[in-house]
Every structure is written in structure tokens, then in C-alpha cells.
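Removed: one protein chain of the complex. Kept in place: all other protein chains.
For chain A:
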Amino acid sequence: MPIQRREVVAALGSTLAVGLAGCTVLGDGGNGDAGPEISGETLTLTTTTSTYDTGLLDELNAPFQERYGVTVDAVGQGTGAALETGRNGDSDVVMVHARRLEDEFVADGYGVNRRNVMFNDFVVVGPADDPASIAGSGGVTGAVDAVAESESTFVSRGDDSGTHAKELEVWEAAGLDVADFGEWYVDGGDGMGAILVQADQQGGYTLADRGTYLSMRDEIDLEIHVEGPVEGGPELLANPYGIVAVNPAVHDHVAYDLAMAYIGYVTSVEGQEIVERYTIDGEQLFFSQALAEEPNFEQYVPEGWEGASDAE
């Protein structure tokens, strides 16, 4: 039988050609859009699913990219994962919403120059008919008490996110221990959007940030039963977002200058106006918190920091 080497080589060649064609396509995309000033540089932002899923970041990042010619790679993770990525030096700046975890991040030396960015609040959502009648049960602690009492389904984020941290705080404030809960307490282990879908399908309650809830209201049948401070609810449900640069002394390759430019932009009048203007179906999702005439030292240091008195 003849040995048809050429055919086989041709076949291998075309396989390669397909692969290389893919390379070329992506290469073009990468090199084609050289920016005006700091062209080609990339800023990696790890952030929470709530800022990512609501679409706010697209609004914020487009003008920044245009002005600085820098690509912002926004990676949506839970607060815990976003900070961990920063700890590993794989992101340059972190925007999250769990003050205790941010403080740890700064106190451990991984983050520098923390600023307040914006806030909204958490709400307790559940089926429209409110089977555990939590609506009039006296604040958020009364509400979660009613859920636990009636053993109604409650879907927890269970993913070490800022929302999960807040949820645990709420149970604690109600004097309940999550470890004692039965099967009605579901550990969903996913992002906010996915948990809202899960709660919707299981007819359960959950704690959600108002932004993600509003952005998904059309897809689900859940309703707000306990309002947060934005609508006059308890301060316990406040949801402040902070932004922190990764410490270049710990990870010398991080784009610290870009990170600070980004923090400066997000906390500037222009950035804060974008935050204030961002609405879905006419509802404002986030509220500006970075601009204040009065000094706000508390945002730069871990909560409860005593100042320089014990530094020496």
C-alpha cells in the first residue's frame, strides 16, 4: 500500500492553520485599539457580583478607559474571593462591601488607601404572599426570627461574600445561631443573582442587596418585606462599598498608579455623578458616599482604630 505522507501532513497543517487563524484574530483585537496616553496597560479590578451584575461598572469604566487609554478588566467575584485575589497580587484594585473584611485586608498590609465609594442597603425579600408574615414583625431581627420560628425556606449566599457576612450579622443580632438551623436554611453557595433565582424557585426568603434585587425584579416574583435604611429601614441593613488599592510594597508588579487613578476617578465629582445617575427602571441603585466637605478620617483606617496614641 502507498504511503501517503503528504495527505496526513496536509491534514495536520490545516488543523494548525485553524488554530493560528484564531491567534491572528485575537492578536488584531489586542493591538488594534492602542489608547491615547498610557496605551496597552491593563487595570485589573476585582469586585463583588452586585456591582458587576447591576451593570454599574460598565457605566463607570467606559469614560475612564476613554480618558486614560487603559483597559479595565473587571472580574465579578464574591467579596471574600475578590479580596483573596488582591492578596495574591492578581488584581490591582478591589471594590467590595464588607467593612470588617476590608479592614482585615488593610490591617494585614495587602491594601492601602481605602476610600468610601457609595452605599445602598440590604432588603429581606420573599414570596409575595409572605408565608411567614415577616412584614409586620418588627424590624429585621423580628423578621428573621419569624422566618426561623415558622421554619420557612431561607436561601443563604453561603459564599463568604459581603452579603453573606451581613446575613450572619443579622442572625447574630436576632440572637440566633445558624449552626442550629434545620433543613429550611439552604446554603445556596452562589452569586446574588443566582441566589435570588433559587429563592424565587423554592418560594423562600433571602437577604439581598437592593441594587441586584432591583436589577432582577422583572425576572422573579419575590417582593421586599423588610426595607433597608434607604427606605427608612434599620441601620443594620446599610450596605457601604469601599475601594482599596493593592499595596505595591507587598506586590511590586501591581499597577498601583493606575489603581490610584481609578480610585481618584471613582471618588471624583464625575465618578460620583455617574453612581448617582445610574438607574434601572427609574430606580436609583447606588448612592454617592465619597464626596464630603467635612473630613472623614474613619474611611482610611480600620474601624475603631485609636489613632497614633499607641503607635510608639
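Points to keep in mind about this one:
One rule holds for everything that comes next: a contact is a pair of C-beta atoms (placed from the backbone, for glycine too) under 8 Å apart; a residue touches a chain by one contact, two chains touch by 3 or more; residues count from 1.
Everything that follows uses one rule, which is that contacts and distances are computed from a predicted model.
For the chain that is left out, the UniProt protein name among "ABC transporter permease subunit", "Tryptophan synthase beta chain", "Gluconate 2-dehydrogenase subunit 3 family protein" or "SirA family protein" is "ABC transporter permease subunit". Screening A:Asp103, A:Asp145 or A:Asp190 against the full complex identifies A:Asp190 as the residue touching the chain left out.
Among the residues A:Met216, A:Val230 or A:Leu285, only A:Met216 touches the chain that is left out of the figure.
Screening A:Asp121, A:Asp200 or A:Glu227 for touch with the missing chain picks out A:Asp200. Contact with the chain not shown here comes from a single listed residue; of A:Ala74, A:Ala135 or A:Met260, that residue is A:Ala74.
The missing chain, though absent from the display, is touched by one residue of A:Gln65, A:Asn113 or A:Gln284; that residue is A:Gln65. Listed here are the chain A residues that touch the chain not shown: 1, 3-5, 7-8, 11, 14-16, 18-19, 22-23, 25-26, 29, 44, 53, 57-59, 61-62, 65, 71-76, 88-90, 190-191, 193-194, 196-197, 200, 215-216, 219-220, 251, 253.
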